[in-house]
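One chain of protein is taken out of this complex; the other chains stay put.
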Amino acid sequence: MKMKRLAAMALAGTLAAAPAMAELVIPDLSYRTGPYAAGGTPFSDGYQDYFNMLNARDGGIGGESIRIIECETGYNTEKGVECYESTKGEGALIYQPLSTGITYQLIPKATADGIPIHTMGYGRTSAANGEVFNWVFNYPANYWDAASVMINYLLEENGGDLSGKKIALVYHNSAYGKEPIRTLENLSEMHGFELSQLAVDHPGQEQKSQWLQIRRERPDYVLMWGWGVMNQVAVQEAANIGFPMENFIGNWWAGAEHDVTPAGAAADGYKSLNMNRIDANLPVFDDIRSLVHEAGNAAGDGSHVGSVLYTRGMYAAMLAAEAIAKAQEIHGVSNITAAQLRDGMEALEITEARMEELGMPQVGPAFSVSCENHGGSGLGIVQQWNAADGQWVALTDYIAPDDSVIDPLVAEDSAAFAAENGIEPGCL
Amino acid sequence: MSADFLYGIEVIINGLMAGVLYALVALGFVLIYKASGIFNYAQGVMALFSALTLAGIMSGQVPFAHLINAIFGTEIHYFGWEVPVLAAIVLTLVVMVVFAWCVQRFVFRHLVGQEPIILFMATIGLAYFLEGVGDLMWGSDIKTLAVGLPQGGSMFVENATSGLGGDDFYGFFIDKLDMVATVVAIILVAGLIAFSQYTKQGRAMRAVADDHQAALSVGISLNFIWVLVWSLAGLVALVAGVMWGAKSGVQFSLSLIALKALPVLMLGGFTSIPGAIVGGLIIGVGEKLFEYLIGAPFLGGATENWFAYVLALLFLVFRPQGLFGERIIERV
Partner (left out) sequence: MLYREAGDFKTTYVADSQTFPLKLDRIGFWVTLAVAWLVIPFVINDYWASSLLVPFLIYAIAAIGLNILTGYCGQVSLGTGGFMAVGAYACYKLMTSFPDVNIMIHIVLAGGITAMVGAAFGLPSLRIKGFYLAVATLAAQFFLVWLFNKVSWFYNYSASGQINAPERFVAGVAVTGPNTPAWAQYLICLFFVTICAVIARNLTRGTIGRSWMAIRDMDIAAEIIGVNPLKAKLTAFAVSSFFVGVAGALFFAVYLGAVEVGEAFGIQKSFLVLFMIIIGGLGSIFGSFAGAAFLVLLPVALKWLGVDVMGWPTDLVAHFQLVIVGALIMFFLIKEPHGLAQLWRLAKEKLRLWPFPY
């Protein structure tokens, strides 16, 4: 926690309440409480720590200091709306809503208000079509990419042929969990594998029926779109029925340390996707430790540095910071507006060299954003849990999705949205 | 025997096991409702809180560390010791007894004689309160509960039965944790019944359940009995929390297991301990079998949550007081 006495913080709080001019305001809609707190805490820590590090090291971005406004949503849509409304008046530049429900809420609202949203690997997949969703960005990858990356990985494992294989999808019975179904159905027709779908109702404490079904049907692979307690229970139940863990692949929200540790050694070998590489020794972490944590400004207790979701939060902050720098460059002003930041995001280009320079080599794939494509490259890696060492090990390099399957789906879904809402597709 | 038939039996066996786990949660509700007429919404949160406390004590976590650090600017998280399982369980039980006393002393003592809905409401307040306190005390991350419970399917059962069917049958799957849970539940129920039949306090407890005023007039201390009942409910909550927490880690969602207990209560009746057990078994088997036969093949799955309630509802239409509930006698 911010290691100062609360009394001092109270004073600082009242002083900071007066709107200070010429700052880059970044709201952080975090969820450190509620059923998904274990996932929200490290993400938010990483997100804030990176901006704090920029403030301490470079004096912000382009000479403008960054002010983070944290607002607790508890993953609850109504609280998310309250957070959005209470922070947008402060001159918020970019929102990272961090929940499917809040994202769907904010897409129309933020579009009307002219504030960009970055939904990194979650939210509405068809927002990749920037001509319909001018203000929404979901680079570097989305759920349909994830489904395709998984299948491509399995194709590679099986020498390019999945025909006759049985693949089961265990999914959270919600908007989030249903995302990959259409893509997987198309892929199953294309590659000739048999897809079975097993829904798990929220919250997912009790999954005996689903795993007994998997035990009966003996699929070759199990894919999972899980979240919250569902992940821990699924990993445990898979181990219980003796399902080979190396054939069990979760998506990138089902692949953090806390998803596997409750199952202990039984979770060894479980695989998941990731959109960012994890490496506890990235040079940028040294800066964060020395400039932020030792100065007593850590957003959390500092224990998550280097974990999957901490790294992802920091990666998200990096993408935002780079977009801000880009916007400053395009518009020639340092104190940019939300609309200018949108231009920066649309012109964003992340290269290997730039990531190296930032002290996080290969943390994500190199990609560039354009008006037509807000979705980035869609690459993902497959990682595997090593229970003995207690860490995730990357198994592959970045794997590309099959764009020939996903692009038509994105076009179809975004066209339906445009028609329903009377949007004329086009670039701003 | 055909594989499908055997798998049906497997589903029934697993349903019975799941039913035991539901019954464990339902027991806590029954204890309190019987003795004081309070429908304790906070039972699920109590399970969460007790499991959190057990995990926290075992790992030597400093309670309220986050709050202390924020106020005093310190940086403490752990005492640096680990407490053995049994000692930690005893300490947790002490915490639950203190909690029971506080609940009685500061809340329900002031609400004696109120309508059931008011008492119910108070337990909702209690649930909020306890949830907040649990988070403040132990933090909101997921905790691993390593109390040495076995996990995984029993290979013994699987190998012994795999010859029953054809090639499509792989033997019965029975989770070792479920077996332990069943044994623990039997011991717990036997213990509770023995306690209420053969001890002085147990008899006093039944007297209170029968008639508050008559019990009071023969010199039974209502306050003591209620603290006792809440402590017992705390014990049951701890057992339920450990069994469920062993599967998923101890985390917020543990408090939602109360929802699994409600159809069990409807079916078994709010006032009957055997009812909770039988109700749990019926619900467990019913929902698993429905999902196996109808839900997953025809309705797209995930039907268990609502089917448990519909099943209980069907029973209730024919027996409005639940299977083992006290007969409702209505007079004008």
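Just a few scattered comments:
In order of appearance the chains are A and B, and numbering begins at 1 in each one.
Everything below uses one rule, namely that a residue touches a chain if its C-beta (ideal position, glycine included) is under 8 Å from a C-beta of that chain, and two chains touch if they have at least 3 such contacts.
All figures in this text were calculated on a predicted structure; none of them were measured in a lab.
Of the candidate positions A:173, A:276 or A:340, contact with the unshown chain belongs to A:173.
Touch with the chain that is not drawn comes from one residue among A:25, A:94 or A:107, which is A:107.
Within the complete assembly, residues 1-2, 6, 9-14, 16-17, 30, 32-33, 37, 41, 70-72, 74, 77-78, 81-82, 85-86, 88-89, 100-101, 104-105, 107-109, 111-113, 124-126, 173-176, 178-179, 182, 201-202, 409, 413, 416-417, 420-422 of subunit A touch the chain that is not shown. One chain of the complex is left out; on subunit B, the residues touching it are 39, 66-67, 70, 107, 110-111, 114-118, 120-122, 124-133, 135-136, 140, 259, 262-263, 265-266, 270, 299-300, 302-303, 305-306, 309-310, 312-313, 316-317, 320-322, 328, 330-332.
Everything below uses one rule, namely that only the chains that are shown with their structure count from here on.
With each centre defined as the average position of its C-alpha atoms, the distance from subunit A to subunit B rounds to 35 Å. By the touch criterion stated above, subunit A contacts subunit B in their complex at residues 1-6, 32-35, 37-38, 41, 173, 197-201, 203-206, 208-210, 212-213, 215-216, 218, 228-229, 232-233, 236-237, 239-242, 258, 261-264, 266, 296, 301, 303. On the side of subunit B, the complex with subunit A involves touching residues 7, 10-11, 14, 18, 66, 69-73, 75, 77, 135, 140-142, 144-146, 151-153, 170, 173, 175, 177, 244, 247-249, 251-254, 256-257, 260, 288, 291-292, 295-296, 300-302, 304-305.
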